[in-house]
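Omission of a single protein chain aside, the complex is shown with its protein chains in their original locations.
Chain IDs A, B and C follow the sequence of writing; residue 1 opens each chain.
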Amino acid sequence: MSVTTRNGMRDRMFAAFALVATTLLCFAFGRALLTVNDERIVVALLVTLAAGIVLAERRVTRAPDSALVRGAVSTAPAAVLLAIVALILVFHANHFALLLICTLLIYVTVALGLHLQFGYAGVLNFAGAAFFGIGCYTAAVLTQLAWLPHPVVMVLGGVFAALIGLALLPPVLRTRGHYASVVTIAFGVLFTTFLEINETFGGAQGMHVAGLSLFGFDMTRNIRLSPGVTLSFYFGYAVVALLLAVGAFALVTRIERSWIGLTLDAVRLDETRSACFGIDLARWKIFAFCLGNFIIGVAGALFGMLMSFIAPPNFSFSASLMLVAIIILGGIGNRWGVLLGATLIVLVPERLQTIQEYRVLLFAALIVGLLLIRPNGLAPRRMRRYFGEGSA
Amino acid sequence: MDIAFVSQIVVSGLILAVIYALVAVGFTLFVGVFNVLNFSHGDVLMFGAFAGFTAFLPLAGLGVTSPFLQLVLVTIASVTCTIALGLIVARFFILPLKGAPLLNTLLITLMLATVIREGVRLFYPRGSNPKSFPALLPTDFVSIGAINVRVDTIMLIFAGLAIIVATGALIERTRFGLAIRAVAQDEETARCMGVNYRLVVLGAFALGSGLAACAAMINGLYYNEVNYSMGLMLAIIGFCSAIIGGLGNIAGAILGAFIFAGLQIVGSLFMPFSSAYSDVFAFAVILVLIALKPTGLIGERVSERV
Amino acid sequence: MTNEAPLFESRGLSKRFGGLQALADVSFSVRRGEILGLIGPNGSGKTTLFNVVTGIYRPDGGAALLDGREIGGLRAQAIYRAGVTRTFQRCRLSTELSIFDELMIGAHKDLDLGFMANILHRKAFRAAFEEKREQARSLLAIFSAELAQRMFEPIARFPMIDRRRIEICRALISRPRLLLLDEPSAGMTHDETRQLMDDILETRRGNPELAVVIIEHEMPVIERVSDRCVVFNYGRKIAEGSYREVASDPQVQEAYLGTRHGAAA
Partner (left out) sequence: MGGHHGNNDKNGERNMLKISGIWLGAVGVLGLALAAPSEGWAKDQVRLAYIGPLTGPLSSVGIGARNSIELAVRQRNADPDATYEYVLEAFDDECKADVGLRVATRAAADDGIVVGFPHYCSAVAIGAVGTYNRFELPVVLWGAVLPDITYGNDYKEIHRVNGTMINQNEHAANFVVDQGYQTWAIIHDTTDYGRAHNEYFSRFLTEAGGEIVGTFGVTADQQDFSSELAQIASLRPDVLYFGGQAQLGVRIRAQMERLGVTAQFQGTSGILSDAYLEGLPPALSEGTLAFLEGAPVDQLPGGAAFVAAYQEAGFGEPFEAYGPFAYSAASLAIDLIEEVGPDRIALRDALNGVSGYDSAIGEITFDESGQNTVAVISTYVVQDGQWTVWEDSDYASGLRSLRQPN
């Protein structure tokens, strides 16, 4: 008994230490990445990040049972969340930093949707940007209806993305393996071409989207809390984007830690085997595809309101490829990798202006190299656990 | 609708069909020998078009002024460079992925396509501007009744068809073609029979890339313009053609290409608002076709049903 | 074995692939609690029969009856739910999953896949999970105590014999009525095979009604475990009876034992 108590206390101590340390580290890293102007420091930060990940991963795989590792892993979600909240608070008046945080969080949400499709069910979706666009355009059209509350608009963005995705399901379900990807690619091309020529949705020119207003807060103007304290109007967006990302992350985590997650894995890994054990392949592919598109669509609606203006090139095939790049870089099937991938794809080009023009080339080359050297991404997926660390 | 208009549309549709077919045959070859969806194919083609364009620039300065000689030299340059790039892609990026998950091979070719495209855009002098591809064929018009067509258009269509027929003969009649078919049918058995597998794969990539170069030349000579972004759409269309025709099947690829071009023609003739809808129409029909016939019009039949 | 109606009956099942008649008018039956050996040279249609019975292929003719109910032509999922499970000639395990996960795929028909039960009611899910964990642990323990202990490790870490065991446990955990074993001894030594067979027999103690059809090339294995044998050649049934009866059948010897039995004996 006493041994258990001592271990329990020590575990709690380690966990508390890990929580504080990880929070500080993430906060300091995020703050540096958002504010440092010297590109050499940005590069140094990124190198540190890469080294840190490799070290941490080695540590976790070598001693998965050590109290510290378990403490660090079990408190990581809370630490990352705390760090992001702290960043939002610190940058409450800094438009540009908040804009970057919002964009990052929205892309994290989108990537979580894709992660459900690619990483779990193995349904390839190379039209992610198109479903994102459906969310945006839904917001653009529906925010014109003044009586419709904006949270409903966001949900509807997801619903429309899922519904339009349904139309794609017959060819997706009937084609095998990577040929199914062609279906989504063709759809993505069809979608952008359609947007460009049709007049109803602004054509090639694009559309204005009204700003978000939630519970009486109009998020198009700065909010003056008191003399001297002004919140950037992006502050509200950052809060909503954070809630959305956290919600999507929690959902994906619960799915992974359940029979549903297991079933999706089974579908991806071996269809014949799965069918022989009663798994309805179509049902679970539909589930993952629609739920993923729903998440992407909701994120899209928020993105539209954030940007206030949307145009078809936002949703082209190359934009879809960048989304896929997020989940590939992070490590397919690893929901933490999504955060890493999004940071690389969204933040780095903004902070390294030098590479701005070369960013697409660099990321494409990076992924080619990664696939050759480290086919499972920067942070490969870990074994499923049905409950938090320490239980099973 | 007047006859001159319809005939112009049909002729330009034929050009498109020939270009798509040359691309689609490449896709189908790659799927046959390596089961890889090589999306870099379209941008390898674009590279070939730029190689041809670049080769043309110094010719006049070197005193080569005969359009025929220029055409021969430009074609040789384009085909050589395209085959070289295709072989590099195959040898260093696709062969090493033998046995890797399908997603990885698919992604690597998609990203390679991006690397090639962005590379040309950034590193070719003023690479993002459209380039004026020379008109090296006679530009006179011939009239057949009310129909007025330029001679080079007809020459290009026939050249393209001849290349397709020759490729078919190569696959059906030669030892190399036999080896490709053997590998496509059953890789293990082909190896046992003494076929050099790597060589056949590389050969198929060389052949496919060579056909892409031909498509690039026809494209350049027809539109008299090349640009860095021309490859992606050709890749998507070429691959859709190969899929609806039935993957791994040369005749299917050609059939698919003609169907796709046909859909575009029908779209531009009959879509009420704008001919731009023809692409939307074509892709929508393709999606329906894939849903109805997932293994293609002339496809192998999959017997496992789960 | 007192029940006269057979558990499973194949009535003239046929399957062709293009010009190849993989199964031709195959009829036989399996009684409750019986172990039936299915033998025949390579390519004689044994695995094809499994694939047809489990719904991977649709039969071209004939009927497959489970407890008098037609299951031929049903989808694989429905056949599993009716109580037929199988193992595969080449292990079909996802080596990146844990043993427990792989077993839960086998137990799929007992899992509650509702969105509420999995995502929202985590307490209830935990109870279900713990029940399943114990079930998996006790089943694995019959085969190997080590497997039961290391249930949450990836399959990639285990050798071939353990993978066979996992595959068999995956097929057993849903308490099927008919189990189809496709060459369980492939890639294993004689001792390992013997041990595995003992374990399979052991599991039947808790489930005496379970009928097993086993494809096997190791004749001593067949001789030891099977109650009856069916012999295939060129997609046809050429003999049926006890091991001794079929072994002495001249047709069988000509087709099969002449080449194979000598090597195995």
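Following the convention adopted for this analysis, a residue touches a chain if its C-beta (ideal position, glycine included) is under 8 Å from a C-beta of that chain, and two chains touch if they have at least 3 such contacts.
All values derive from a computational prediction rather than experimental measurement.
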* Thinking of the whole complex, not just what is shown, which of B:S12, B:T82, B:T167 or B:S209 touches the missing chain? -> B:S12
* Structure fact -> Where A:Q117, A:T193 or A:S320 are the choices, the one touching the absent chain is A:T193
* Out of A:P77, A:P313 or A:P380, which touches the unshown chain? -> A:P313
* **Residues of subunit B (touch criterion as defined above) contacting the omitted chain** => 2, 4-5, 8-9, 12-13, 16, 121, 126, 128-132, 134-135, 139, 141, 148, 150, 153, 222-225, 227, 229-230, 233, 268-269, 274-276, 278
* Touching residues (missing chain, whole complex) on subunit A -> 7, 14, 17, 21, 24-25, 28-29, 31-32, 35-37, 41, 44-45, 48, 52, 55, 59, 63, 65-70, 95-96, 99, 193, 196-197, 199, 203-206, 208, 220, 233, 307-311, 313-314, 350, 356-357, 390-392
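Definition applied: only the chains that are shown with their structure count from here on.
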* **Identity of the chain that, by mean CA position, is farthest from subunit B** => C
* Asked: CA centre of subunit A versus CA centre of subunit B: separation in Å?
  -> 36
* **Centroid spacing, where centroids are CA-atom means, of subunit A and subunit C in whole angstrom** => 43
* Rounded to the nearest whole Å, what is the centre-to-centre distance of subunit B and subunit C, using the mean of the C-alpha atoms as each centre? -> 49
* **Contacts with two or more other chains, residues of subunit A listed in rising order** => 272, 274-276
* What positions in subunit B touch 2 or more of the other chains? -> 304, 306
* To do: Over in the complex, which subunit B residues touch subunit A? Could you list them?
  => 37, 93, 96-97, 100-108, 110-112, 114-115, 118-119, 122, 232-233, 236, 239-240, 243, 247, 273-274, 276-277, 279-280, 283-284, 286-288, 290-291, 294, 302, 304, 306
* Within the complex, which stretch of subunit C touches subunit A? -> 54-56, 75-77, 80-81, 85-86, 88, 92, 94, 96-98, 101, 104-106, 108-109, 111-113, 115, 118-119, 122, 125-126, 129, 133, 152-154, 170, 174
* Parts of subunit A lying in touch with subunit B, wherever the complex brings them together -> 118, 122, 124, 126, 168, 170-171, 174-179, 181-183, 185-187, 189-190, 193-194, 196-197, 271-272, 274-276, 281, 317-318, 321, 324-325, 328, 332, 357-358, 360-361, 364-365, 367-368, 371-372, 375
